[in-house]
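Worksheet for the structure shown next.
What you see is the complex with one protein chain gone and the rest in place.
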Amino acid sequence: MKPSSFVYHRPTTIEEALDLLAEIGSDGKVLAGGQSLVPLMSMRLAAPAHLVDVNRIDGLAGIQTDVDGVRVGATARHADVEHHEAAYAAVPLLRQAVKHVAHPTIRNRGTTVGSLAHADPSGEMTAVLALLGGTVTLRRRGGERRLAAGEFFVGPLESAVGPGELAVEAFFPRSAPRSGTAWAEVSRRHGDYAVCGVGAVVTLGEDRRVGAAKVGLISVGPTPVVVDVTDAIVGQSADAVEAERAGRLVMDTVDPDADIHATAEYRRHLAGTLAARALTEAAARASERAA
Amino acid sequence: MTDVHELALTVNGVPRTLRVPARRLLSDALRHDLGLTGTHVGCEHGVCGACTVLVDGRPVRSCLLFAVSVDGSSVTTVEGCCEPDGSLGPVQQAFWDCHGLQCGFCTPGFVTTITAYLDENPEPTAEEAREAIAGNLCRCTGYQNIVASVLRAAEIRREARV
Partner (left out) sequence: MSTRTMGEPIARREDPRLLSGQGHYLDDIGHTALAAAFVRSPHAHAQIVDIDVTDALDVDGLMAIYTHDDLPDRLAEPLPLLIPHPSLTHGRTPYALAKDEVNHVGEAIVMVVAADRYLAEDACDRIRVEYEVLPPVVGIAAAREASRLVHEDVPGNIAATMVQENGDAAAALAASPRVLELDLEVERSASTPLEGKGVYARWDPADASLRVYSSTQASTSVRAALAAKLGLPPNRVEVVAPDVGGGFGVKIVHPWPEEVLVSWAAITLSREVKWTEDRREHFVSSAHERSQVHHVRVGFDDDGHLLGLEVSFWHDNGAYTPYGIIVPIVTATQLLGPYKPAAYRVEFQSLYTNTVLVTPYRGAGRPQGCFVMERVMDAIAAELGFDRAEVRERNFIQPDEMPYDHGLIFQDGRPLIYDSGDYPATLRKLKKLVGWDEFGVYREQARAEGRRVGIGIACYVEGTGVGPYEGGWVKVETDGSVVVATGLTTQGQGHQTAFAQVAADILGVQLDRVSVVTGDTRRFGYAVGTFASRALVMSGNAIAAAARKVRDKALRIAGDALEADPRDLEIIDGVVQVRGVPTSAIPLSTVAVLSNPLRYAFDTESARATQFALPADPDKPPVPEGEQPGLEATGYYSPPRATFANGMHAVVVETDPDTAEIRIVRYCVVHDCGTLVNPRIVEGQVHGGVAQGVGGALYERMVYDDDGQLLNASFMDFLMPYSTEVPTIETDHLETPSPLNPLGIKGAGEAGVIPGMAVFASAISDAEGFPITRMPISPSELFHLRRAHEEATNR
């Protein structure tokens, strides 16, 4: 399983990269982590004529935390996101979810922004972005645009990154004060793609009761699914959330496919069960933080 | 389309140069261009971990890297996990003590992974040890003695520090 030939480019500045991408157009692909792209190329399911290796570009690997949230640069590795203390303090869901991405060795090289651009329906970080209302910044020669998750994730393995464009940064906003988050996932083996994965954000009112709640799911549709479940658990005490109704609401909303690992019915059932678990845990965390 | 790239990297502490096409996987470059056949290829899609090497100290799948991507980097393979005099390093010694290998094909990937892991977590519990190796496949051992090898390696390292 060896890849076909390609022309290899290794720009050192972003301008150089954007110029290259503009010339190459759809004849090429960006090489960041490569953990998804290289196996596809080795299996010759992808055979780009050009590869633009962006790993040497200054300024793309950073993780910045500010009052708004966390900005993750294009070549920041999943492992960097996972271990970044300031990012964890600002947006704990990043670590809670990213540690379910494959195995540590893959996370050492794979990039979070890259996984968003890859848009795998089972990619944990896609649901994190969608759930938190984050954005992805795309640059091309002569321009830039920023897309919200709903516009960014187009279909299975299809993002809105167009020819000549480079995803340079993903922004994950902080949740409202008195919020807690959690991630719950079932996979066949440790580190496998999730059969179903759910992130939850629960925000409490000043009375320490649930004020708002949302979940974001992977592996239940072509793109990540976000469900506002506020009505199903609003007003409940944060330390004793009964999330069954919320779980059923999620089950009624999602429409998963079957594959060789699980039926659609089982996935739907998991969506409900895991949503309930994640909501309960998120609420408990919100309660701790508010304490 | 013969694009050949000149690369300079450090492999097991030794400066090496390579002249390879861009599509040359790091696993193949190590094995065939540099003659370091200790790194093995089990799947070429990043799942089995037999090809794991350390790049700038971090475990990565060499089958998912093009050699050109590690130009200028420092790479450590299983051969580099030996002591300078060629004797077994602590992780290798631990595997020997604990019967942590049978056919030996997956072993290099475990050795590099565990070597890096113990640098970060020198005193793992049995559960942590089992999780630390959860990204590498072995078909022969059932993992039990590999988990024991992680703990034994921690012990050997601890004894060496004393």
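Residue numbering begins at 1 within each chain, and the chains themselves are lettered A and B in the order written.
As a convention for this text, a contact is a pair of C-beta atoms (placed from the backbone, for glycine too) under 8 Å apart; a residue touches a chain by one contact, two chains touch by 3 or more.
Remember, predicted model here, so these are calculated numbers, not experimental data.
Peer 1: Thinking of the complex as a whole, which visible chains are touched by the chain that is not shown?
Peer 2: A, B
Peer 1: Based on the whole complex, identify which of B:5, B:45 or B:58 touches the chain you can't see.
Peer 2: Residue touching the chain left out of view: B:45.
Peer 1: Check the options B:18, B:68, B:106 or B:156 and report the residue that touches the missing chain.
Peer 2: B:106
Peer 1: Could you pull out which residues of subunit B are in touch with the chain that's been left out?
Peer 2: On the subunit B side, contact with the omitted chain comes from 2, 21, 23-24, 31-32, 35-45, 47-48, 50, 77-79, 82, 86, 88, 92, 95-97, 99, 101-108, 111, 130-131, 133-147.
Peer 1: Spell out the interface residues on subunit A facing the chain that's missing from view.
Peer 2: Residues in contact with the chain left out: 1-5, 43-44, 186, 188-193, 195, 260-263, 265-266, 269-270, 273-274.
The rule is simple: only the chains that are shown with their structure count from here on.
Peer 1: Go ahead and note the Å separation of the Cα centroids belonging to subunit A and subunit B.
Peer 2: Between these chains, centre-to-centre, one finds 29 Å.
Peer 1: Would you tell me which residues of subunit B are touching subunit A in their complex?
Peer 2: Where subunit B meets subunit A, its residues are 1, 3, 5, 21-23, 25, 28, 44-46, 49, 52, 58-61, 63-66, 68-69, 113, 131, 134-135.
Peer 1: Per the contact definition, I'd like the list of subunit A residues that touch subunit B in the complex.
Peer 2: 1-8, 10, 31, 34-35, 38-39, 41-43, 51, 53, 55, 79, 102-106, 108-109, 190-191
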